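Just one protein chain is left out here, and the rest sit where they should.
As written, the chain order gives the labels A, B, C, D and E, with residue 1 at the start of each chain.
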Amino acid sequence: MKKLITLSIILLAVLAGAYYLSSYLAPRAELNALGEFYLRNSYFGEHSAGSPEVVTAILWDYRGLDTYFETAVLFMAIISAVSIFRNIPSVSFHPRGFTNITKTGVKIVGLITFVAAATTAFHGHITPGGGFQGGSMLAVVPLLVIVGFSKKALEKAGLNKERALVIRTIGLLTIALAAFYPLLAGGRFMQNLSIYPKELYGMLVSGSLSLFNMAEFLAVGAGFTIIFLLLSNPEGGSEA
Amino acid sequence: MFELAAVFLLCAVALSYLIVTETDLLKAVAYSGVFGGLILLTLYVLMAPDVILAYVAISVGLSTGLMVFVVSKTTRHEVV
Amino acid sequence: MTFALALIVSSIAAIIIISLYGIAVRPNLVKKIICLGIFSDIINVAVILLGYRAVKNPLPPVLTDYSQKGVEELVRGAVDPLPQALTITAIVIGLAITVLMAYGAIHIQRKYGTVDVRKLVRWEE
Amino acid sequence: MIETAIYVLFAIYGLSGVLYFIRLIKGPTIVDSILAADCVSLDVALIALLLSIYYKNSFLAVGALFLVLWAFILDVFAAKYLTRGEVGT
Amino acid sequence: MRFLPVTLLAFILYIIITGSATPYDIITGAITAVVAGLLFGRYLVKNPQKALNPARWVAMVAYFIKYITVIELKAHLDVIKRIISGETNPGIIKVPITVKDEYAKFLVANSITNTPGTVTVYMDDEYAYVNWIDVKTRDPDEARREILEEFEKHAKRIFEG
Partner (left out) sequence: MILTVIGLILLAIGAVCDLLGAIGIHRFNTFYLRLHAATVGTVGGKFYPLLGVAFIAAEQGLWPVVGISVLAALLVLVTTPVGSHALAYAASKARIVEMELDEFRGEEDV
């Protein structure tokens, strides 16, 4: 009851604050000059990124350097999390999984999740989506397998920590090479068009954007997979 | 339709207060799942399809799983 | 419309204050992590709200009609793409940071047997 | 006609969402709360698809698919934690 | 051979979620479908001849249409009556099942749960434990006739035999 009184006081305070603020705020209908530049130039125009999807164009072309370093930050966060868990002895356990109905459901949902994540990543430069989104979706598949079956089932199927690290390294190396290659070809760092083709055999690939998306898809998916593999070790046994 | 975003965020205020005061952490995780849904609807009104795709994967898929893992490895009830 | 905008702004402020209260006052480390998640979510919404335009039926910043007419349509109705692009990486990195803190909490539980901050402070006494 | 119908539908689904919401808060046991959270997240998916019809924009629809796809993830996690104590085994 | 049904299913899903069929979609869809077939095929499909048999798919569609119209309508009206009147007699009872195939069991369990009034609590090889809103009988054979005989008949036609 005390909770409800406090809650209603908070809601009333929010409404009063809104009533006070409403004389100062006005919704804005015009666009920033910078935003208009991005909208006009992303597909046509002089400074084109070759992609109809403006957000992906900003992420990997106009502000590509930001995203490059943010990928490095993500790498650092995951590596530091892994290094905390370094010398924990693994406890032996008997894998039981959950009930049979859950196991079958996890199989079906896992397949659909994999396909949907791939769709999101491959179409990152045409429709909304991209490497970060698809990678986060891909990481749900091992999470579902861990809860439905067990950690050991995932490792028996061939996805252990070392292989996930290898996949992750492949993704990051692809990003780094694709970012540095324009320097060799006489352009600037992370230059997109005029080094990479906009269209390949009549299909829109938007220069290096689709390549970056695929590499980021693998890197983010494998990175979060490592985290959940480490997290699913059961507690108990010998003390660390 | 812009007014809908205000309604969703007003519900989110109530929910955030409940998350902060709840002592059963598993219930707090369930609340934060619903909070994620309300934020998602707000993002729908604000026209951000890219952010929706990133947020739905993180909030609905990964974050709830991660928090249940953490609750299962620490204690479930918070002592105030 | 003005009142709706004011309500959104004050709701965002209220959620920021409540989640900061949760981070500062609640003793359990896991509860602190959950509150930090709420905080980062609402900050992302605030950043995206900066790019919103009050036109009738706004469009997402994606070109659908590949012609100059389509570009004009986009400039007339689309929301600002820059805050959205900055938010996507923030969301993913936010999860990675949350994972790092969760690992820290699990390690504290392993070492000291509790995640209550008040007990952890008095541990050395 | 469709717009008016969508407004009415928003009102009805919002009302049932609020009722589920009250059960989510009241729920005497943890399983009641999680059941209500499940129902609310499906409601959110439906409202999201209705919004994408209202704005006549197909890019907004994809998020609803993932909400439906992963609505059961919290149920399974919480059930496994409540019965086994560990999630990873 | 075992990955072929999964590959086909993955390709169809890819095209549905994308919502268009340009050459780029078809090439990336084919790549995704092959990878999905190689990764998931071993675990999803035990018998590819069964999965590729069109007669089974026709039976499944027929069962689906019958299920979502007739059976669901009856169960909904019954439970809605109970919501309004409030009279219930709940209990968890043990019902013998005869289907053996994994997906047949999944179909039976989901059909039971999706019918309002009955929820599968647990299902092993011989028995299903069903939560029933109105326990009319505790005799296993009669309960089986009331709850899951029809589902089992269709599940056998689709996945077994």
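One rule holds for everything that comes next: a contact is a pair of C-beta atoms (placed from the backbone, for glycine too) under 8 Å apart; a residue touches a chain by one contact, two chains touch by 3 or more.
As the structure is a computational prediction, the values presented were derived from the model and not from experiment.
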- [ ] For the chain that is not shown, enumerate the shown chains it touches in the whole assembly.
- [x] A, D, E
- [ ] Determine which one of A:Thr102, A:Ser150 or A:Asn213 touches the chain that has been left out.
- [x] A:Thr102
Open item on the list: List every residue of chain E that touches the chain not included in the displayed model.
Closed with: 13, 16-20, 68, 72, 76, 79-80, 82-83, 86, 88, 90-94, 109-110, 113-122, 124, 129, 131, 133, 135
- [ ] Can you list, in ascending order, the chain A residues touching the missing chain?
- [x] 96, 98-102, 105, 108-109, 112
Open item on the list: Please output the residues of chain D touching the missing chain, sorted low to high.
Closed with: 1-2, 5, 9, 12-13, 15-17, 19-20, 22-23, 29-32, 34-36, 38-39, 42-43, 45-46, 49-50, 52-53, 56-58, 61-62, 64-65, 68-69, 71-72, 75-76, 78-80, 82-83
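The rule is short, and it goes like this: only the chains that are shown with their structure count from here on.
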Open item on the list: Which chains sit in contact with both members of the pair chain C and chain E?
Closed with: A, D
Task: Of all other chains, the one whose Cα centre sits farthest from chain E - done: C
- [ ] Tally the contacting C-beta pairs at the B-D interface and at the A-D interface, and name the larger one.
- [x] B-D
Task: Intercentroid distance (Cα basis), chain E paired with chain B, Å - done: 31
TODO: Calculate how many whole Å lie between the centre of chain D and the centre of chain E, each centre taken as the average of the chain's C-alpha atoms.
DONE: 22
Task: Multi-partner residues of chain A (each touching 2 or more other chains) - done: 10, 14, 27, 53, 55, 105, 112, 116, 120, 127-130, 132-133, 136-137, 140, 143, 147, 224, 231-232, 235
Open item on the list: I need the residues of chain C touching at least two other chains; which ones are they?
Closed with: 1, 3, 5, 7, 11, 14, 18, 52, 54, 59-60, 62, 84-85, 88, 91-92, 95, 99, 102, 106
Task: Those chain pairs that satisfy the touch definition - done: A-B, A-C, A-D, A-E, B-C, B-D, C-D, D-E
- [ ] Write out the stretch or stretches of chain D touching chain C in their complex.
- [x] 55, 57, 59-60
Open item on the list: If we count contacts the way the header does, which residues on chain B are in touch with chain C in the complex?
Closed with: 2-3, 5-6, 9-10, 12-13, 16-17, 19-20, 25, 28-29, 32, 35-36, 39, 42-43, 46-51, 54-55, 58-59, 62-63, 66-67, 69-71, 73-75, 78-80
- [ ] Provide the residue numbers of chain C that touch chain D in the complex, in ascending order.
- [x] 57, 59-60, 62
